[in-house]
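A protein chain is absent from this complex, but the other protein chains hold their places.
Order as written gives the chain letters A and B; numbering starts at 1 within each chain.
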Amino acid sequence: MSTSPLLAVEDLTVAFATGAGGLLRRARGSFVAIDGVSFGIDRGECLGLIGESGSGKTTLGRAVVQLVAPREGRICLDGVDLTALSGRELRPYRPRLQIVFQDPTESLNPRFTIEEILTEPLSLLRIGNREGWRDRAAHLLDQVGLPEDLLGRPPRYYSGGQRQRIAIARALATEPELLVLDEPTSGLDVSMQARILNLLRDLQSRLGLTYLFITHDLGAVSYLARRIAVLYRGFLAEVAPTRELIAHPAHPYTAALFAALPRLVRGRDAVIPSVPALGGSWPPVPGCPYVGHCPRAVDRCRTERPLRRLLAPSHEVACHNPMVGPR
Amino acid sequence: MSETGAAPLLAVQHLRVSGRHEGRTFPIVEEVSFEIEAGRMLALVGESGCGKSLTAAALLGLLPWGFAVDQGRILLDGQEVLRLSRTDWRRLRGRLVGAVFQNPLAALNPSLPIWKQVVEAAELSFGLDRRAARARALELLELVGVPEAGSRLDDYPHQFSGGMRQRVAIALALACDPRLLVADEPTTALDLITQAEILKLLHRLQRDRGLAILFITHDLSLVAEYADEVLVMYAGRLVECGGVRAFLDRSLHPYSQALLGAIPRLDAPELRLTDIEGLPPSPLDYPPACRFAPRCPRAIDRCRSEEPPRVGDSRHWAYCHRPCSLETV
Partner (left out) sequence: MNERASRRWGFLPLLRWGTFGRSWRAAPLVMSGLTLFLALLAFSWLGPWVYPQSPYTIHPHRLFLAPSLQHPLGTDDLGRSFLARMMYGGRPSLGVAIVGSILALLIGLGYGMASGLSPVWLDRVFMRILDAILALPTLILMIFFAAIVPLSPLSLILLLGLLSWPGLARIVRNEVLAYKERDYVLAARQYGAGTGYLARTHLLRSMFPIVIVNATFTVADLILTLAGLSFLGLGIQPPQPSWGGLLGNGSNLAITGSWWLILFPGLAILLAILSMNLVGQGLLNRLEGR
């Protein structure tokens, strides 16, 4: 890569304290949600981040927009390490990266009108003046394909799909460069999901946005992202261009995910390969976190944490015994 | 759909389910007719609010308060259940029908060990003693693929993962050896890999034990992968019915086509997804004539004024004035 990426995440580790602790006692253990994750996103690119529940994908997204403080590692926007900045120093960077949450019922305050929801970022970040806000809000609604007359009412008057578009409009209010999309389509019906995906695709090409698209939906991610990162229990298993990942998954976990994905085009007589069961205990053994379920595990997997290595141009995998060799 | 001439296990004819709103009665599900034969999986597909779960609830006698079947017939193994007394229907249901829902925790009692729950239903009908009951529970848990089932008999639901809970819920549904399983979005809350495992389990039960399955889902790719026949429901009515292959190859109804076109394709990610404009109508004001007409890209004036006719043949049909692929059949 010749130019530096817009977002660079380096060796990110996020941990949460566990155990109640007492009045003056510190909490005891900690739960590592994100474990040494690194990736970069180029300007105008959409990186898909897939993982199942409990993989830490939501935590990762929140860490990127500085809602969760990492224990270690750096999150650089245009080369500036955001994790090193104070709240005040962070202020000029906040408009540049925004997040769309999974459930618009949760992310839009039911006691706000749509206008208040859309102008809140402008007032908090002191963008423009009060007189221009309403026009800006109307313009934002227009950008996501909603009529202006929605402005006066609270969110509960609208359907799930409309609310999610309102949430996207709010994220666009500050004219961000990077949008973190945290499962923006997962609670929606198929037809609504398609509209949101189309909208996100259109917005990206129209506004030149950069996306970190977090989801468990392999179909959605392959529709939007040209490159996909696979997260397993806070551990980045594989990063590859979408087509490459679908055609030649190298990590056994990626292969299992794609095998389990129901498809319209596969014939019903096709053999669905057996998929190892998930579940098990945390924290994992010192080796690979997937070792307990991996059909290809070798002795080394149990003792040594696999490092990421390059298999093909921009195809990286963290596995001792990948499904495909280097090419 | 019965070619053998044998009576289907379940036949639903002109079913109508109505609900009350502000003192008035509204039909929510109308003119629903279908059949399921032993050993087949019939998928009932539609978006949220289309009435698919209400249809399932009507079949299970589990309609929520304020809803009632006020028209039509439900024939279970040849018996017309709506004519039976409450007790007789419950008994017939207990013997013939099992049910699995989206949230397995709702089906499981958090304060009872698994084995007791699994055989509770069975005990009602067979009167087993404790040892036989435990043996039966073990058999059922092994059947649904709970690993090391023997050592988990005394565990409680919270000690199982989401996928395992759903397996236990399926074991519960199978406890009375039902011949029909109604599965209402059984995998929606589960991860991809677990979903595949649960559906493979259902498929195995269907193949090995001749279980008939009514699979209710919003996900057409699951239907493509696992079901034998498919029913598409929109705004409380069936719009299309057919064998899964025929349906996927040339769906007739524009709504079915739109649903298929809305699913991202791994083999062709650049293909733009189909947008369906507007929102599904509320049961309180269904449009006249064809209910999909206001959102349909192929709609003509007649669609808004005349009830759509049934087109196609007895195995693959749709209600539409302008079906998509009939001309090419």
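Quick notes on this one:
FYI, a residue touches a chain if its C-beta (ideal position, glycine included) is under 8 Å from a C-beta of that chain, and two chains touch if they have at least 3 such contacts.
Quick caveat: nothing in here was measured; it's all calculated off a predicted structure.
Touched by the hidden chain within the whole complex are the displayed chains A. Within the whole complex, the absent chain has one touching residue among A:Ala33, A:Leu47, A:Leu60 or A:Leu108, and that is A:Leu108.
In the complete assembly, the contact with the undisplayed chain comes from A:Leu124, out of A:Ala84, A:Leu124 or A:Val265.
Along chain A, the points of touch with the absent chain fall at residues 21, 23-24, 62, 65-67, 87, 90-91, 94, 98-99, 101-103, 106-109, 111-113, 120-121, 124-125, 154, 170, 174.
Operating definition for what follows: only the chains that are shown with their structure count from here on.
With centres set at the average Cα position, the gap from chain A to chain B is 33 Å. Of all residues in chain B, only 47-48, 147, 161-164, 191-197, 199-200, 218-222, 224-226, 244-245, 248, 258-267, 269, 272-276, 279 touch chain A in the complex they form. Taken in their complex, chain A has these residues touching chain B: 52-53, 159, 161, 189-191, 193-195, 197-198, 216, 218-220, 222-223, 242, 246, 256-266, 268, 272, 275-279.
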